[in-house]
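Sharing a structure below in structure tokens format, with a few things to ask.
Apart from one protein chain that is not included, each protein chain of the complex appears where it belongs.
Chain nomenclature is as follows: A, B and C, assigned in order of appearance, with residue numbering initiated at 1 for each chain independently.
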Amino acid sequence: MGRYFIRRLWQTIPTLAGVILLVFILFNLFGGDPAAILAGKIVSPERIATIREQLGLNEPLWVQLWIFVKQVMTFDFGDSWSTGESVADIISQKAPVSLTIMVQVWLLDAIVSISLAVAVAYRRGSLTDRAVMGICTAAMSISLLLYVVIGQYVLGYTLDLFPVLGWSDSLWTNLTTYAPLPVFLLLLVSIAPSLRLYRTFIVEETTHDYVRTARAKGASENRVMFVHVLRNALIPIMTNMAMQLPGLFVGSFVIESVFSIPGLGKEIVAAVLRSDFPVIKAITIYLAILTMLVNLLVDLLYSWLDPRVQLK
Amino acid sequence: MSTASPNTQQAAASPALLEVENLTVRFRLGRQNEFTALHGISYAVAPNQTVALVGESGSGKTVSALAVMDLLPRTNTIITPESRLRFNGEPLLEESPAQRRLRCGGQISMIFQDPMTSLNPVYSVGEQLVEILQLHAICPTRAAARARAIELLGEVGIPDPRQKVKSYPHELSGGQQQRVMIAMAIACAPRLLIADEPTTALDVTIQQQILELLVNLKRSRGMSMLFITHDLALVREVADRVVVMNQGHIRESGATGQIFEAPADNYTRALLACRPRIDRRPVKLPVVEDFMKGSYDIDSVAERERGVDSDDTVVLEVDHLRKTYPVKTGWFGEKQFVAVDDVSFRLARGKTLGIVGESGSGKTTLGKAILRLHEAQGGSVRMNGVDLLKLSRAEFQPYKRQMQIVFQNPYASLNPRFTISDILLEPMRIHNLHAGDAERIEHATALLRQVGLSASDLRKYPHEFSGGQLQRISIARCLALKPDILVCDEPVSALDVSVQAQVLNLFQALQDEFAISYLFISHDLNVVKYISDEIMVMHNGAMVEYGNADELYRNPQHPYTQRLLAAIPGRQRHS
Amino acid sequence: MTAPAKSSSAPVSEGFWRAAGRRLFADPLARVCIAIVSVYFVLAALSAAGLIAADWNEEYGVSYANPWFLGEDYPNPQGRNSLISQETMVIDDKQRAVDPLAPYYDEIEERAMQYQLTQRELRWTLPLGADKWGRDLVRKVIKAGEISITVGIGAALLAVMVGTFLGAIGGFFGGRTSDFLEWVYNVFTSVPYILLVLAFAAVTGKGINTIILVLGFTGWTSVYRLIRAEYIKQRSRDYVAAADALGASSARKVFIHILPNVSHLSLVQLSQLVVDFIKAEVILSFLGLGVPPDSVSWGIMINEVMTELVLGKWWQLATVAIVMSVFVVSFGLFTDLLRDALDPKATRR
Partner (left out) sequence: TIQGARAADSGKTLYTYFEAPESGFDPARNSDHYSGEVFSSIFEPLLTYDYLARPQTLVPNTADLPEISPDGMTFTYRIRPGIYFSSDPAFGGQRRELTAADYVYTFQRLVDPANRGAPWDFMFKGKVIGLDEKIAAAANGEFDYDSPVEGLQALDRYTLQIRLKRPDYNIPYITAAPATGVVAREVIERYGDDIDAHPVGTGPFRLKTWERRNHIVLEANPEYRGTTYSPVERDGVEFDHEVAQRLQGKTFPRLDTIDIRIIETAQASWLAFQSSQIDLHPRLGANYALLVAPNNELAEKYVKLGWHYFREAEADITYYQFFMDDPVVGGYTPDKVALRRAISLAFNQAKMISVVRNNQALAAQSPLAPQINGYDPEFRNVLGLYDPAKAKAMLDIFGYVDCDGDGWRDLPDCKPLRITYLSSSSQGGSRDTEEMLIKGLADIGIRLDTDVMNFSDFLKARQAGKFQFSGGAWGQDYPDAENFMQLLYGPNSGVVNDSRFRNAEFDRLYEQIASEPPSDARNERLREMSRIVNAYVPWIVEANRIRTHLAHPWVVGFKPHPDNMPHYLYLDIDWSQMPADLHARRESE
């Protein structure tokens, strides 16, 4: 087990190196010049040169790459170029905001879609099943932006059921006042695919022979469904849920922009538009590491949920 | 059809434990289609009796058992109202689903063919046993149930039940898994045990043990047993009565002795005769049609002589062949798993070398290594003095023409998206045989005729053929290259007995005509005995015995070979 | 592979695709979906060929002209604005003195006479109303559909081709090749998608082709994953071993033997991705990375409506929401049914 961990961590190094390289190439060679933005109203070449010098952009590329690698190793990405704020602070301020929304979406999505999936999988092939699946497909096909535009306008503005937008410093206010509408809209888009996927997992399990055995043992249909089928289907379901974890930190930038929620998703887009390389680098690396950790977690989860899987 | 009232049925209560009467089962397929799986079959199981349900694949054996258990899918199954199922005199079909479910596991229990998939992979053996014990309120507390579970595991002959009760299914061997299934089935002391091909997925030696266990348990607990199998030979040792089924109909039923000694039905007789017997080797195996056409006398067919002479030309020399698979261990570690170890043999022109051994003994690996479908790690494979293993890929290419392989599963070995003509033309195209496709098609047609199919089949896809036909097509594909050597990897194991005989006859006929040498891999000792001149026995990757077929069967030297031969069903009575 | 020729003598042999097609068409819902999707495709094709909606950019109505059913009296101050004409001014001497073109004034005036065009009469109502420029929404939504569908299909084709190719190579060969491709895959999936899209968009500039490239090159990963897994499964199948024994080359095994056996998965992915990418285009437009301004797409239209709603001009939103939703929902349902029809389990013997 311990050796397994070490091996897995060891394996993440090439991936991390790849991420570093990809981000570096994409943004250093093709991204915009942050100096031009920082230069203010009058963008003179000298001023750009001065700023580039100050930002270290005039160093040879390999030196910059090496600095990047060092930053990754020390987890210190310095300060944002556009705001001068420490990148660590930016992330530690923005990520919890995205999480406030996304964790709710994640949990509610799981609860709702698993229960619905069990219900429709049990009636699979029936009219209800087909109808629910059809609705899911329809719901999935519609763009998030349409939900958001219409949802904000109708639910927030016309019907005044929710505040139209906003965010406060108090977690409680956020949870009770500002989060519900974004969470609701996100749920509208996220439940459908989860439900479909989970239904597939459950239906897939019901075709296995052990289900027949359970029936042959005299177990009631409820018991077959919940004790036998669901327990097995939980393996891919939980895996799928774990895979969503890195996404929770990123948040949904559409939602965040439209509802003025100061989360990480909005931050990423803003950083790219401002060519704020330190922020981009840090967020990418943090998320890449998070993704890798989650993959590890998924393996652990797998071995915990599924006795057949052994970590070696 | 007589519509007897329930009362008269009741009045005519027989001593039978299970009565199946006029059972007709239909499946709805799609919108309009219906498929009748059972056409009003009737049979009965008396208390303390073993009834064997025998028939080829798809004859409806499993469906009839599932109908009794109420396990047929509710959504598309129709059981006609004329059907009657009585258990202990009570009409099952009139009970509510909940009532019937309660009978399952309690009064009637069932074991299935494949133990690995039939056990829930995420619960330990103990939990699964406890579940059934508690469901039927056999044991009041979990602790008691657990203790009982351990007892049961002991009863079915699992060593160290205290330990094993904590194991998960995948941690047990196939035989042990089937024992767990049996323990579960007998946990609530059912009156009737249905065993649906309980041994088919297991190795011969294990098969034997499981059969003995079932027979013993049945005897000691006074259960009735409905034993389902496609292997008539097996039935002789276990059953009191035999019911022979074919395509949803019952062909014949009667006491075991009577069925075997004096089968009344042609089909039954054919089934008995089609299977190669260990003591006979007719020039040509009888096939079902022979019997259906009229009476057929097996004894009139001449026996074939087998064996290799010293003046036969050797076409293939294999020496010290070794094949390992890398297995990852730990961080950078890699262990080599030896799948084939130091195997040597000679194959003569026009002769057959049979290779037997239990599952995992390395038979397939050996065949593939010779064909270089897997790279071997050591030894040599010589053809006309050339060591094939030393050749580069390009140099080896022409040799591919001379060696071909037929696989066990005909469905899997033909590309489902190719038409038969694509399949047959491909080898000729790759090796650039014949001038142009027109000529190749002509040749392909000839090949199809040779294996007993017609030219019109060229345009069809594999899924339009039966298993036997597909196996013929894969043989035809090999023949397209006119190979000298054909590796046959369990080519008939997936086929029904009646088809098996046809395909075996085809192999034999081709050998007689083209003097092809066969490397014939099988775990079916009867089949190997029938087709082989020489036999090699493999165990754990090693060759444990190698020699003349008749000699080896008559006088096995290695203890493993002896065990193997002893496990052949029905052997005791014949030898 | 040669397709089986029809012959009256032999029993009708039904290939995999034909059988799948039959199963698909057997479902009335599928027929409805196919009909709807076909209508869109036909409209898109006609529009691409310039036969309809070629004049989508022309102004037929006043700004925010009403849809016909609202009639003309609905208050529309923007409409009135678009009819305002400019004040006239004379060129004074001071201006003439500094103008290098002053010597040409007469010539210009004279020549300008021949160009005095007749102004089109702007309408106050149009079938589905007009956008802020007074463009007819019917034409606009058709043109937008053409672009969105092109983007969706183009990007999906690209993603499926890349994903299938890499997945096939990685899945079939294993070893170094596979390790390398897995590495690329891991790197791609470790970077947040949105960042990847923005970065790629920055690299490739702007235009419809760019959007196709961006979506295609960032969207191949799911296809890769699926196809790779399937190739790993298929490569150990006996029919591949049989081909090997016959002497088939690796390329032959990968592309001629296995590919047809996984192509139905690619097809399902393709149609799934079409919907996904049409949706993604909306988000790209939201980010300001949408199609160029001489063109229009559903995404652009949705992004325009945010401000219009407040003016009470809901018709563009309604038009694009309905038109787009009908398409993506039909296409999505079609994908589902296609998946069912192609499901290997359904065809399992």
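Note that a residue touches a chain if its C-beta (ideal position, glycine included) is under 8 Å from a C-beta of that chain, and two chains touch if they have at least 3 such contacts.
Every value quoted in this text rests on a predicted model; they were computed, and no experiment measured them.
Q: Mind giving the shown chains that are in contact with the missing chain?
A: Within the full complex, the chain left out of view touches A, C.
Q: Which listed residue, C:82, C:125 or C:269, touches the chain dropped from view?
A: Of all options in C:82, C:125 or C:269, contact with the hidden chain holds for C:82.
Q: What does the interface between subunit A and the hidden chain look like in terms of residue numbers?
A: Contacting residues on subunit A, toward the hidden partner: 31-45, 47-48, 50-51, 54, 79, 82-85, 90, 93, 152, 156-157, 160, 163-167, 169, 257-260, 262, 267, 270, 273-275.
Q: For subunit C, which residues lie in contact with the unshown chain of the complex?
A: Spelled out for subunit C, the touching residues are 57, 63, 77-78, 81-82, 84-86, 88-92, 94-95, 98-101, 103-104, 107-117, 132-133, 202, 205-206, 287-289, 292-294, 300, 306-312.
Going forward, only the chains that are shown with their structure count from here on.
Q: So the centre of each chain is just the mean of its C-alpha atoms; given that, what is the distance between subunit A and subunit B in Å?
A: Computed from C-alpha means, the inter-chain centre distance equals 49 Å.
Q: Out of subunit A, which residues touch more than one other chain, so two or more?
A: none
Q: Which residue numbers or ranges of subunit C touch two or more of the other chains?
A: Correct list: empty.
Q: Taking the complex as given, what residues does subunit A use to touch subunit B?
A: 3, 6-7, 10, 125, 208-210, 212-221, 223, 227-228, 231-232, 235, 305-308, 312
Q: Can you check the complex and tell me which residues of subunit C touch subunit A?
A: By the definition above, subunit C touches subunit A via 29, 183-184, 186-192, 194-195, 198-200, 202-203, 275, 278-279, 282-283, 286-287, 299, 302-303, 305-306, 309, 317, 321, 324-325, 328-329, 331-333, 335-336.
Q: Help me check something: in the complex, which residues belonging to subunit C touch subunit B?
A: Touch residues, subunit C against subunit B: 1-2, 4-5, 7, 9-10, 13-16, 26, 237-239, 241-248, 252, 257, 260-261, 347, 349.
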